[in-house]
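Excluded from the complex is one protein chain; the other protein chains are retained at their positions.
Moving on, here comes chain A:
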Amino acid sequence: MNVYPVRAIYMAEMMRTRRTLLQSVVSPVISTSLYFVVFGAAIGSRIDEIGGVSYGAFIVPGLIMLMLLTQSVSNASFGIFFPKFSGSIYELLSAPISFLEIVIGYVGAAATKSVVLGLIILATARLFVPMEVAHPVWMLLFLLLTAVTFSMLGFIIGIWADGFDKLQLVPLLVITPLTFLGGSFYSIDMLPPFWQGVTLFNPVVYLVSGFRWSFYGISDVSMVASLAMILLFLLVCLATIAWIFRTGYRLKP
């Protein structure tokens, strides 16, 4: 493991973030604020408390997750898609570096950005609803693991995509529905029993539930199941990336 390539990739990616600061930080913050205004204040005031938590506060972890997932995927996928698209990926492929170094550089940068964004959204949320975080360390851990895992997923999508349309397809068709149906805005025991069972096949349910547990100590599924699920996801993504670099899938003719 050599630190220089990792640092070079990481810094270059962070620099790219700085160039696109407005779209990468400001727009998610604005859209989250809108969610709070609509769901938290306008509609939320007519919804009962869930598990002793006001509805406005209840949706905070889910909203952060929603942003975390979509931002991680889109940042990381764009980060690797662009060099592939422009051809400058030749340098990455001819460099004396292992896939792990490439992943740490790209995914590390995308995840850093997502975590910072998550914290900014959390701070924004506190302006709308008063709340406390019960288990801050677990909260950060969930935040970090989710950001890393979904940045890896984004990285895979960026390599797989051979056009801008596909780059947007997965977040739009997969991530957003899974998150909306993943208990961001409701507790899954508000669903009919059949749909509660179906929901358990949605990985995002575990993320949102675990994350919410770190805030309020309430969860849909056990916290251990949540953690195990994220770790499983992380390993699957890592193995996929290792396979991609070993076979040159969509990277090398």
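Please note the rule applied: a residue touches a chain if its C-beta (ideal position, glycine included) is under 8 Å from a C-beta of that chain, and two chains touch if they have at least 3 such contacts; residues count from 1.
Simple rule for what comes next: contacts and distances are computed from a predicted model.
Student: Can you match the unshown chain of the complex to its UniProt protein name from these: "ABC transporter ATP-binding protein", "Oxidoreductase", "Cytochrome bo(3) ubiquinol oxidase subunit 3" or "Xanthine dehydrogenase family protein subunit M"?
Tutor: Matching "ABC transporter ATP-binding protein", "Oxidoreductase", "Cytochrome bo(3) ubiquinol oxidase subunit 3" or "Xanthine dehydrogenase family protein subunit M" to the record, the invisible chain is "ABC transporter ATP-binding protein".
Student: Of A:Gly52, A:Pro130, A:Pro193 or A:Pro253, which sits in contact with the chain we cannot see?
Tutor: Considering all chains, including the one not shown, the answer is A:Pro253.
Student: Going by the contact rule already stated, which one of A:Ser27, A:Ser88 or A:Ser222 would touch the omitted chain in the full complex?
Tutor: In the full complex, the listed residue that touches the missing chain is A:Ser88.
Student: On chain A, what residues meet the omitted chain?
Tutor: Interface with the chain not displayed, on the chain A side: 2, 4-5, 7-9, 11-12, 15-16, 19, 83, 86-88, 90-98, 248, 252-253.
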